[in-house]
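All protein chains but one are shown in place.
Here the chain labels run A and B in written order, and each chain numbers its own residues starting at 1.
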Amino acid sequence: MFKRSKDNKIERNQISYHSMRDTSLIRLFILPTIILLVVINVFPLFWSLILSFSNYSAKMLTQWGENPEMIGGVNYSRILADPDMWNKFITTAKYVLLSVGGEMILGFGLALLIQLKFKGREFITTLLILPMTMSPVIVGLMWRLFYNPNWGMFNYLLGLGRIDWISDPSRNLYSIVIVDIWMWTPFVMLLSIAGLSAIPQYLYEAAEIDRASWWSKFRRITLPIVYPILLVALIFRTMEAFKIFDLPMGITGRGAMAPPLIAMHLYNISFVTWKTSYGSAIGYIILIVIIAITSIFIKYLNKAKQ
Amino acid sequence: MKKVSLWLVILVITVSMVAVFSLNGCKKEAAPAEEEAAPAEEAAAGEQFITIHWAQWAPADYLEKLSKGFTTETGIKVTVEQTPWETFVQKYNTEMIAHSDAWDIIVGDSQDIGNMAVNGHYVDLTDWIIEHGVDKTFTPASLTYFAEYPKGAGKYYAVPCEGDGLAWAYRKDLFGDPDNMAAFESEYGYELGVPTSWDMLKDVAEFFHDPDNGFYGVAIYGDNGYDSLAMFAEQCIWSFGGELGDYSTYEVDGLLNSEGAIAGIEYYYDLFKFVPPGFGGAFYLETNDAFVSGIVPMSCNYLAFFPGLANEETNPYAADTGYFACPPQKGPDGVERQFAALGGQGASVVTYSKKQDLAFKWLEWFVKPETQLEWARLGGYTCNAEVLASDEFLSFTPYNPTFKKTMEIFKDWWACPEYDELLRTFSEDIANYVVAGNGTAEEALNKCVEDWEEIFGAAGYYD
Partner (left out) sequence: MAEIVRKKKNITRYFVIFIIIVITIIYLMPFLYIIYTSFRPWTDILEYPPKIVFKPSIGSYIRIFTSRTVYPPGEKLTEEEMANLSWYERIVYNETNEEVIRIGDLPRRYLNSIIIGVASTAITIILGTICAYGFSRFKVRGKDDLLFFILSTRMLPPVVVVIPVFLMFRFLGLTDTHIGLIILYTAFNVSFAVWVLKGFIDEIPIEYEEAAMVDGYTRFQAFRMIVIPQAATGIAATAVFCFIFAWNEYAFAFLLSRKIAQTVPAWLPYQMGVLGYDWGAAAAGTILFLLPALIFTIILRKHLVRGITFGAIRK
């Protein structure tokens, strides 16, 4: 399958000894991974596409022509015509905006602070990255206890009254945003630290001589160099936040008073009411939105890298 | 480059074709998915055992304890496998479609029986039930709601296992406090006591509601993830003279949005003003928690969750806790009705089980009056008419008399296979008014009628 091209035999970087065995080795080395990915990722993607044009329900027995029956783009047109669906996308967008925005600002700010060399800095960084390495659903569960309006500590420590952070639909989106920020700010912080440490010190020294203000140093030196890496963090967090599922499952559960987030809705549609193909269509719309958002970001990233 | 992408496309297409075709083949052969039926320790050489699937809660533990008696009698081991409520229905639906023989008996939700019967997952028990006289020894209402599908057709798919329904717990000390009684009487003009109507219940809740001091009027369901809010709403609707619809013709317009139904949902809305904060997500646990932490004078819950309230270790007010069944109510039409929402489950034999003979043996043992009495003693809710009527049963726990009363007045949700979609739309529409406070009761119910007619129409009931 992979035939060696004629022009590579002189290339220094490639090994040309034992070339016959290498050809088969390539297959042996690369194919297992590719096959696994095709079976678990690509094939379901196609299947999902086919399903989304049918009216299949996984709860009922499969009878071809009836369940599933190919019904064309009905699922898609129903989704796009449903004002409720739009509401769900808007809520999700709001969630992404608030949580990712908060993480970027706080994470970068924290990185600027923690740049300072002091004893125990590494220890503190380790403590800060703890939430990130933990299971989101368990983190959510933990916060559900913490938030409980009747006996949790959250309100008590903040000196608030018995405010309901979990089931009040006007507020519980923000309680998930808070936890998301709590979890992922250190991620942005770590990336920012990596970016900041790449700034050569002499640039600052030169600016010092010019008596540049803190702000102008920040704007002229720090930001342009850190910008690409911040964009990377932004892409990652946006994609993750868009498909958030575990965290709200831990905090609010999937009831209708839970914030109408899109991934949760997909779960409810597909595995609670078993409208399998309708769910597949929603999945595809999510995929398209994510691809669109990421490609915009990547465009900016490529520009920034140049 | 081109060769590689071509190769990828070919691979993808082959894999998809293989899978689609084999899926097709599978359904025709109805090949059961291979499943590890039980943990290794139970599969020890030649030992007979059955596995019962139920939700994860206390009654399932009682059933496990109860079934030890069966094991000593017959040598057949019984495992009660428990799945969290959150995924209980989803998991057994998943397994049944794959024709799994992981379980021999499912103690499934009453509302799901239509789906399971229509799709052939449950064994038809009609003959068995008549042969063993279950239709005579168990209360007729329990058989209708836990076992029969379609309702009124005389075909049974389950044996009532855990009878359950919504009922109330209240604080005797607060209700009997002379100061409270005097204040209540001067404010409302009649004596404070166990509510004798839904209207009085609301007055009592209003009277005790004192959020500034961290005390609230009542603890009721508000969560609508599965069926909690819907269950409370339906008993309000019935009590005020409304209906969910006609269970045989699937007509809903004019029933679900009738005057009585609207009054019921308005009542729910009014009562919901007196709940503690955070009750938009309240189910059995929040109502119990609120009661135990002493911030409400009364709470509504499934009877299955009352053992925790009668337990002095877990409820500091256990000695002062009383219980009552849902009160009657005069609807807008002036007729007095009394209803309670049904919970609970029936035990059904799985079609794909390889040990149906053992499963039937267990059922035979389970429906015996002695077993039913022991079941009631351990904390299970029997549906055996004789046991229910016995003085012994009534004295087992302080809430058993309430249970008996509830058994006489309960009524269930739709049982057709579409019940889950009905639940979801109903919960969303009603919660939007009751919990979130948008619109009016009439609008919510009209929206629900619309949603339901669409669901029934799509399912072909109007053809």
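Throughout what follows, a contact is a pair of C-beta atoms (placed from the backbone, for glycine too) under 8 Å apart; a residue touches a chain by one contact, two chains touch by 3 or more.
Note that this is a predicted model, so its numbers are computed, not measured.
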Residue in contact with the excluded chain [from B:Y267, B:Y284 or B:W452]: B:Y284
Given the contact definition stated above, which residue among A:Y174, A:F218, A:F245 or A:Y300 touches the chain not shown here? A:F245
Only one of A:I163, A:I221 or A:I290 touches the unshown chain, namely A:I290
What residue numbers in subunit B mark contact with the hidden partner chain? 1, 3-5, 8, 19, 22-23, 26, 33-36, 39, 56-58, 61-62, 64-65, 81, 83-87, 91, 94-95, 97-98, 214, 283-286, 288-289, 292-293, 305, 307-316, 377-379, 396-398
Since one chain isn't shown, list which residues of subunit A touch it in the complete complex. 2-5, 8, 11, 13-15, 17-18, 21-22, 25-26, 28-30, 32-34, 36-37, 39-45, 47-48, 51, 58, 110, 113-114, 116, 118, 122, 124-138, 140-143, 145-146, 150-151, 153, 156-157, 182, 187, 190-191, 193-194, 229, 232-233, 236, 239, 242-243, 245-246, 249-250, 263, 266, 270-271, 276, 279-280, 283-284, 286-287, 290, 294
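Here is the rule we use: only the chains that are shown with their structure count from here on.
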Distance in whole angstrom between the CA centres of subunit A and subunit B is 37
Per the touch rule above, subunit A residues touching subunit B in the complex are 1, 35, 38-39, 42-43, 46-47, 50, 58-64, 148-151, 162-169, 252-258, 268, 271-274
So in the complex, which bits of subunit B are touching subunit A? 3, 7-8, 11-12, 15-16, 19-20, 23-24, 27, 86, 90, 93-94, 97, 115, 119-120, 214, 222-226, 276-282, 289-290, 293, 295, 417, 420-421, 424, 427-428, 431, 435-436
